[in-house]
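The structure follows.
Note that one protein chain is taken out, while the other chains of the complex remain in position.
Showing chain A:
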Amino acid sequence: MNDLSVTAQKQWHLPKHFFKLLVISLILLAVCIFASLAFGSRAIAMNDIITGLFNADVQTHEANVVRQRIARTVFGLMCGAALGVSGALLQSVTRNPIADPSILGVNTGAALFVVCGIAFFNINSSAQFIVFALAGAILTAIFVYGIGAMGRGGATPLKLVLAGAATSAALSSLVMAVMIPRSSVMDQFRFWQVGSVGAGTWDSVTVFIPFLVVGLIIAVVTAPALNALALGDEAAKGLGVKTGTLRLIAALGGVMLCGVTTALAGPIGFIGLLAPHLIRLMIGPDLRFMIPMSAISGAIILSISDVAGRVLGSPGELEVGVVTAFVGAPVLILITMKAKMRAL
């Protein structure tokens, strides 16, 4: 009995290799931060990075560039973490491994509202972008859920994804309809639409913080109940989970995280899909561990993509949304093929 409970304890407490993975991730994260400060259209030496970081009096060109890159780096890490956690939440809520804010149509909804905001209400500050993107994201999520929940069996994962894809297609054409006749909107929107953290400033970081904190708290608090939901709705109800309320709260958290990120950086695809998936492969499906690790790995993936975009696109830069799409699309295809084989 004692031996047994020790085994159970060891096993249950931490997934295999959890600590190893955590340490490796943190080291990788540190490397990414360093790389993000050092590389760009202009590479900067170690000395100058340290001077720029810790010696506020020095006003060399290099030191200033480093300081400018700090805001961008912090902003990028936050976006990555938010997207990673958002993906983990939405995948749990829909119980679908390929659920991603963009697949569920939430991103397109946010985009439509932002376009309408630019076209009809002349919005231009990050706060206004957030309000419009969030409203769009939430309304789209409710709409998609509403369609998915119609008919027998409620909102099954498959129905949700179908509803999301259909809605997404319809909303994209609306985005085009609003944008194409207005060239000024198109210019402003074009930059936003690609998804970039290059415009990240301390202002965007400050605006982001409260949303990120609330979203992370929601994710951590709902994790045990989402673990139960993973066993199916009936089993979850048998364990005392209020499945409707749980879905609502967790989805709201996921949609908010992705909506705000989208508002500030534009739609950055695939990180919400990729980060949780990689983590699940490595440490298993326990959300209490998956959620913090998805945040860290999301941040890593985004900073790697951002740095890669800067180096590859030199002397200009490639927006991070383009890079993540390049990396993410093949991975999505692999995952879908695997999921299909499992389902069959």
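The definition used in the following text is that contacts are C-beta pairs under 8 Å (C-beta built on N, C-alpha and C of every residue); 3 or more make two chains touch, one makes a residue touch a chain; residues count from 1.
In this section, contacts and distances are computed from a predicted model.
For the chain of the complex excluded from view, the name given in UniProt is "ABC transporter ATP-binding protein" [choices: "Peptidoglycan glycosyltransferase", "ABC transporter ATP-binding protein", "Polyvinylalcohol dehydrogenase" or "Peptidase U32 family protein"]. For the options A:I44, A:I138, A:V175 or A:V241, the residue in contact with the chain missing from this view is A:V241. Annotation: of A:R69, A:R95, A:K159 or A:R247, A:R95 touches the absent chain (contact as defined above).
For the chain left out of this panel, the touching residue among A:A127, A:L231, A:L312 or A:A329 is A:L231. Touch with the chain omitted from the figure is made, among A:V23, A:A56, A:L281 or A:A329, by A:L281.
Across the interface with the omitted chain, chain A contributes residues 1, 4-5, 7-9, 11-13, 15, 95, 97, 152, 221, 224-225, 227-228, 230-232, 234-235, 237-242, 280-281, 284-286, 342.
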